[in-house]
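These notes are about the structure you will find just below.
The other protein chains are all here in position, but one chain of the complex has been omitted.
Here the chain labels run A and B in written order, and each chain numbers its own residues starting at 1.
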Amino acid sequence: MTTKTSKADQIGEDSLNKVTISCWRHRNILDLDDFSQDEISLVFEIADSMIDILSRKVKKVPTLRGKTIATMFYEPSTRTRSSFEIAAKYLSADTVSLDAAKSSVAKGESLIDSLRTLQALKVDVIIIRHPSSGAPYTAAEHLNIPIINAGDGCHAHPSQGLLDLYTMKRNLGSLKGRKVVIIGDILHSRVARSFIWGTRFFEVNLVLCGPPPLIPEGFKDMIGRLELNHVTVEHNLNKAVLNADVIMPLRIQKERQQSGLIPSIREYVQQYQLDQNRLYKAKPGVLIMHPGPVNEGLEITREVAYSSKSLIEQQVTNGVAIRMALLYLVAGGENK
Amino acid sequence: MTESTQLIKNTRLIDPGQNIDAELDILIINGFISQIGKNIQPVEGVRLIDASGLIASPGFIDLHCHLREPGFEQKETIATGAAAALHGGYTTICCMPNTDPPLDNEATVNYVKITASNTAPYINILPIGCITKKRMGVELADLFELANSGCVGFSDDGNPVSNSRLMFTAMQYISSFGLIVIDHCEDLDLSRGGQMHDGWVAARLGLKGIPAAAEESIVARDIALAEATGVRLHLTHISTKGSVELIRNAKKHGVNVTADVTPHHLTLSHKRIIQKNSDSLSEIAYDTNAKVNPPLRTEEDIEALIDGIKDGTITAVATDHAPHTTEDKACEFDTAASGISGFETSAAVLLSLVHKQKLSLNTLIKCLTTGPASILNQPGISGTLKIDQPADLVLIDPDKDSLITPSMLVSKGKNNPWIGQVLKGMIMATFYHGHIAYINDELRDGK
Partner (left out) sequence: MSEKVLLNSSDIERALVRIAHEILERNKGATDIAFVGIKTRGVPLAQRLARIIQGMEKAEIPVGSLDITLYRDDVSSLGFKHVVQQTYVPFDITNKHVILVDDVFYTGRSIRSAMDALMDLGRPRTIQLAVLIDRGHRELPIRADFVGKNIPTARNESIKVFLSEVDAVDKVTVVKREEVNDDNQNF
């Protein structure tokens, strides 16, 4: 799918060439591993319209009026949560937000019981972020309202994967043959996993770069077993970024050093920090992405993070558009 | 004539301990084996059981199970655990000491023995004592007291004994009792935080893995310690190819080590956790019924374990029956309890290996009878049907299909990964000291 850069072409364009909504099969959005290429294109098409709304004076459409979107975040998050909440509000939905630390969870209520309570409050969609991989899948077994996974443990973050992919496509057009590098703690990254799944249709050359314990044998074995042929691993950052089109450093968490997975933050910075020097090895038009929040001076220097090549702010805006598209698909219309 | 006088006719008796595999009749009088032969005539007052088409075997012996009482009666009690064991064909079971209070003192051991004789009289329940106080791995338990109060072996199961010096000393004592040390081999530093086998499935699911080396490193250590102390070492629930190789080599060098494996480790791989549940609304399942410690491993490990049984490296199958409540399992994968409630599916699962021609029926029955008996080395527990010995035996229909459902499981623990599946092979009756301790409705009412 090419980005439509010329708006004039759209006027009078008939919808027969576009992806039809009948390709959408999801009730829940838990991960990108079961999205077809058509479904990804559909999300992007709807996101294109949503981006327009974000630039208007009146940033509201009545589409989800009367629907209630509940966010249930068991892990702290300002960016993703507010992104989903704003997306819901722009679509005129009502939002209700539960902070697990202050809620009945602190009193020992189980995940399933808390979600059942929300369901009994007749909310229409639940957006859940949880530190346990697989928690949204367990939840989906017990609920009959749609669930959107806003991040589960190390496993998946589908809306992030989609917005990263969308950002790349809006800036590069076709992704075929492009070299995209993800740097960092791949093993614990749900962002990296969803990105791997999301990019599998687009013939990109995806390079995972990080210290060996953070891209261990089990992970490499998985890439082979699941035939993710677009993915390769390179432990040396200087080699990895050579001629890259897009580079995405991941947050490195200080806890990794405490648990002995990296020798020290200092060593990590020396070997894996994306700084200007390393950037020179990439293509001149290289683009920088980051799922946020950025640890300036750790995985990326301030100078690179805020350079003209950085798409970090675009990712945030695109995130709202993608989440509006997902909410439209999941909450708008009759539940199947 | 008593309730424990039976004539079992036309059964295929497989008793590896006496090299028997033939179509025979078995006469039990007052709880003892009176006669085994062809065309035995019924004596007056005997109950006739037509076992044509069924296999008879000595009652199964389980070296490793969790009865949860005292302390965790919501998961299982001695009574319900015993009923489940009998439903699974077991007539002798060894219960692990991770109760609350644990079996690290005579009073609790006596409690278990008394409760067993009161609430589960038709099965032999043998307690395993703790190696260290409260299984904390810091101080040795009162080993002499435990040996004298009837413990048939020692283990901290649930945990390893991480302190090698402590394990060494424990082995020195226990070897002097002539009893076995049963170790749960796990390096807690390597396994910490791990939820499943450390391989490609864990990477896919975003779960922390437990590497095979976490088991193998302690297997190697224990073998070295056993060699030095001369204790009879028994390694329970072995799960990796590397462990099998270490044990094989140790046996070759004359170390007194034995090993058992569970039915689930012989048949399920780590892929079972991803398995899509057909009723599920999601694509992958994160099935907590497949969460167990040690974890389900790879197909290569499964093949190695089966080879280990074939060549005698592993001489017993033990269930590691670990019942949990529904709440303990109906939650996020990493908070779910580990364990499979396995008594009642054990035979059918093992028979599937026979049906697939991976193991012979004879070898299988050895692993359930003479194998564990020889490891226990307890008087009166032979795993074989000798004349004038108590009649502990089981009748099996190897081809009967049964759908595994929570309600057909007698155990309080419904945490079983075969629920929803049809398994081929069923225990039709279990005899303890000649009494019918369990009988399938169809057999009781006459087929």
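The criterion applied here is as follows: a contact is a pair of C-beta atoms (placed from the backbone, for glycine too) under 8 Å apart; a residue touches a chain by one contact, two chains touch by 3 or more.
Quick caveat: nothing in here was measured; it's all calculated off a predicted structure.
Interchain touches from the omitted chain, evaluated on the whole complex, reach A. Contact with the chain that does not appear here is found for just one residue of A:63, A:77 or A:271, A:63.
Only one of A:52, A:203 or A:296 touches the chain withheld from this view, namely A:52.
Within the set A:35, A:84, A:197 or A:328, the residue that contacts the chain not displayed is A:328.
In the full complex, chain A touches the hidden chain at residues 4, 7, 10-15, 18-22, 24, 42, 45-46, 48-50, 52-53, 56-58, 60-64, 66-67, 91, 328-329, 332-334.
As a working rule, only the chains that are shown with their structure count from here on.
Remark: chain A and chain B have CA centroids separated by 46 Å (rounded to whole angstrom).
On the side of chain A, the complex with chain B involves touching residues 27-28, 30-31, 33-34, 110-112, 130, 132-138, 140-142, 152-156, 187, 190, 193, 216, 218-219, 221-222, 224-226. Listed in rising order, the residues of chain B touching chain A in the complex are 198-207, 209, 277, 280-286, 327, 330-335.
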